[in-house]
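Note that one protein chain of the assembly has been removed; the remaining protein chains are unaltered in position.
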Amino acid sequence: MIKPLAYNIVSPLGFSAPDNYAAVRRGESGVIPWQDPAGTPIVLSRLDREKLQDAFERQCKPSMEYTVPEQAMLLSASLAVAEAGIDPASARTGFVLSSTKGNIELLAIPDHGFGRERIHLWHTAGLLTACFNNQNLPLTVTNACISGAAAQIAALKMLENGLYDHVVVTGVDMASDFIVAGFQSFKSLDPERCRPFDARRKGLNIGEAAATIVFGKADGKGISLIRGNVRNDANHISGPSRTGEGLFRAISRTLEELSPDDIAFISAHGTATPFNDQMEAIAFARAGLDHTPVFSLKAHFGHTMGAAGILESIIAFMALEEGIVLPSMGYEVDGIEGALHVSTATVQSSKKYIVKTLSGFGGCNAALLYQKHS
Amino acid sequence: METLIFDLKKQIIEALNLEDITPDDIDTNAPLFVEGLGLDSIDALELIVLMEKKYGIKLEDPGKSKEIFRSVGTMADYITKNRKK
Partner (left out) sequence: MKKIIAYSRITDTLVILNGKPCEITFSCEIGPGRLAEIYRFLEVNYPKFFKMDNFSKAGFLASEMVLRSLHYDMESPDESTSVVFANRSSSLDNDKRFQETISRDDYFPSPAVFVYTLPNIVTGEVAIRNKIMGETSFFILESFDAEKMMIFADWAFSSAGTRRVLCGWTEYLDGHSDLLVMMVEKESDKGFDFNKQNINNIYRT
């Protein structure tokens, strides 16, 4: 098991984890009206470019120009690393980047002037290590929307195998025209703020964010990441399995001997597409978690893709630390067939474990188990 | 109508990457989904793009699309009545 020593979120709700958590507690959302590339009104959760650049320049004092996703990534990592009090240049510190599309916006700008390699995710990861003068080769995880969980699992293995003493895991993705156009073509966007698990849900909102967790070895205090697993549905490349096959297996492998009664809540993927939310409910029920409180954070942040697994884990384990279950924003009318306990109010819980789930294109599913030590 | 049906079959083959299939292989009135060509959800979305790109028809309601895309014949009928290109 490993321990989050420090963590950060850079999102429209703020540039620190406490600010983001407080905003979630107040029921705030970063989802705002915007337009897709065709001019059709949509909503998404968008970072203020000027505020981001300001904060980035103050924190990182850059000597060259950086793209927007790079600024968000470096700002988030830099703030988390400073708080962790570790030596980021040490050979015993590793870096993992989680992103689905990184600098993809550069494809639309033929003369962007950032060089031919700038579009590559390995280059983006290299900027992360360079920022801290770290000589190690960074790892990039790109596994659709579960990337943030997969990156944390990689950090878990790295630390448990003694490869490093600390691992900085950073996720970032932007609501680029590329991604917005793609999801529009899938007709999977809700024109209004999303409603996970609700009968009126129409689809997801895209969000942009960066999030970082600095992990070290667990010391039996505070919060630990115990284990995580990824499993595939083997069903369809973009639609979830009707039986929640992969997610059920990922959860089962992750719960192991724990009883569903030990779980305070599930921080679900809850993208608010008709199929995803139903599939998750089926998987939860198959794993015996049909009475466990469930919430989705997608109405606060939108779907932040490569950042989602990290960002949502942070909010989840902060709630675990506070001893509460968060309400699932956007949910009013039950829209799920079969049993599912969607959390509708902030309640206290003394249970010690939480589960974070994510699912993604390509049929992949992830489940993470966090524990609070007394 | 004959020309439209033939063109539509060619466009479907191209848009959906249906290898080794010619317009003659597609029965105008056979189901496109589940049986027949066995198209799936992504194919349905591509057909929506095809309608707009080639015929200027915007389909906003996925529910209505099911009826329109039942067969090449139903598609051709709908295009004849609603085309803007």
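When the chains are written out, they are named A and B in that same order, and each has its own residue count from 1.
Everything that follows uses one rule, which is that a residue touches a chain if its C-beta (ideal position, glycine included) is under 8 Å from a C-beta of that chain, and two chains touch if they have at least 3 such contacts.
Worth saying up front: this structure is predicted, and the values here are computed from it rather than measured.
Trainee: For a quick check of understanding: of B:4, B:18 or B:59, which residue touches the chain that isn't displayed?
Mentor: In the complete complex, the chain left out is touched by residue B:18.
Trainee: Please pick, from A:46, A:101, A:166 or A:372, the residue that touches the omitted chain in the full complex.
Mentor: Among A:46, A:101, A:166 or A:372, only A:101 touches the chain that is not shown.
Trainee: So one chain is hidden, and I want to know which residue out of A:34, A:178 or A:275 touches that hidden chain in the complete assembly.
Mentor: A:178
Trainee: With the full complex in mind, choose from A:8, A:67, A:140 or A:212 the residue touching the hidden chain.
Mentor: Counting the whole complex, the residue in contact with the absent chain is A:140.
Trainee: So that we can see where the missing chain sits, which residues of chain A does it touch?
Mentor: Spelled out for chain A, the touching residues are 37-38, 100-101, 104, 107-108, 119-123, 125-126, 137, 139-144, 150, 153-154, 157, 161, 163, 177-178, 181-186, 229-238, 245-246, 249, 253, 256, 360-364.
Trainee: Considering the whole complex, not just the chains shown, which residues of chain B touch the missing one?
Mentor: That gives, for chain B, the contact residues 15-20, 42-43, 45-46, 49, 52-53.
The rule is simple: only the chains that are shown with their structure count from here on.
Trainee: Return the distance between the CA-based centres of chain A and chain B, expressed in whole Å.
Mentor: 38
Trainee: Touching chain A in the complex: which residues of chain B?
Mentor: My answer: residues 40-42, 45, 48-49, 62.
Trainee: Where on chain A does chain B make contact in their complex?
Mentor: 185-187, 236, 238-239
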